[in-house]
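Shown next, in structure tokens, is the structure this report addresses.
Now for chain A:
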Amino acid sequence: MLHIINQSPLNSSTLDTCLNTAAGGDILFIEDAVYAVTKGNAAEAKLKAAMGKFKLHVLLPDLEARGLGDRLMDGVTGVDYGGFVDLTSNNKTCQSWL
Partner candidate 1 sequence: MANIEVAGKSYETDEEGYLVNLADWNTDIANYMAQTESITMTEQHWEVVNFLREYFEEYQIAPAVRVLTKAIGKKLGAEKGTSEYLYGLFPYGPGKQACKIAGLPKPTGCI
Partner candidate 2 sequence: MSDAKKFMFVNRKAPYGTIYALESLEVVLITAAFDQDVSLAFLDDGVYQLKKGQQTKGIETKNFSPAYRALEDYDIEKLYVEKEAMAARGLTEEDFLVPVTVLSRAEMGKLMDEQDVVLSF
């Protein structure tokens, strides 16, 4: 299934809740959650560890808006709005961790 996170990892516990709850599948980072997948962020180690269990994606327009287009962590796939739609349609269910 697809998990969507939209909150910054240092300002909210939704990333932890998602990682601790979800069984696997895709995670898509949008809006302020894109900070989680930038190099040097405190969440980096946590996400590296989660990569075996999940496929990580980030919405590029949100990353670029925040001036971090060149700081994407290795192992995370960038998607555009079309890719966002594909992720939702390729998964049977979707949970938004608001």
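Observations on the model:
Here, contacts are C-beta pairs under 8 Å (C-beta built on N, C-alpha and C of every residue); 3 or more make two chains touch, one makes a residue touch a chain; residues count from 1.
A word on the picks: all candidates are chains of the complex that A comes from, given by their letters.
Quick caveat: nothing in here was measured; it's all calculated off a predicted structure.
The candidate list 1 or 2 contains one chain touching chain A in this complex, and it is 2.
Residues 6-8, 10-11, 31-32, 35, 38-42, 44, 60-62, 64-71, 80 of chain A are the ones touching candidate 2 in the complex.
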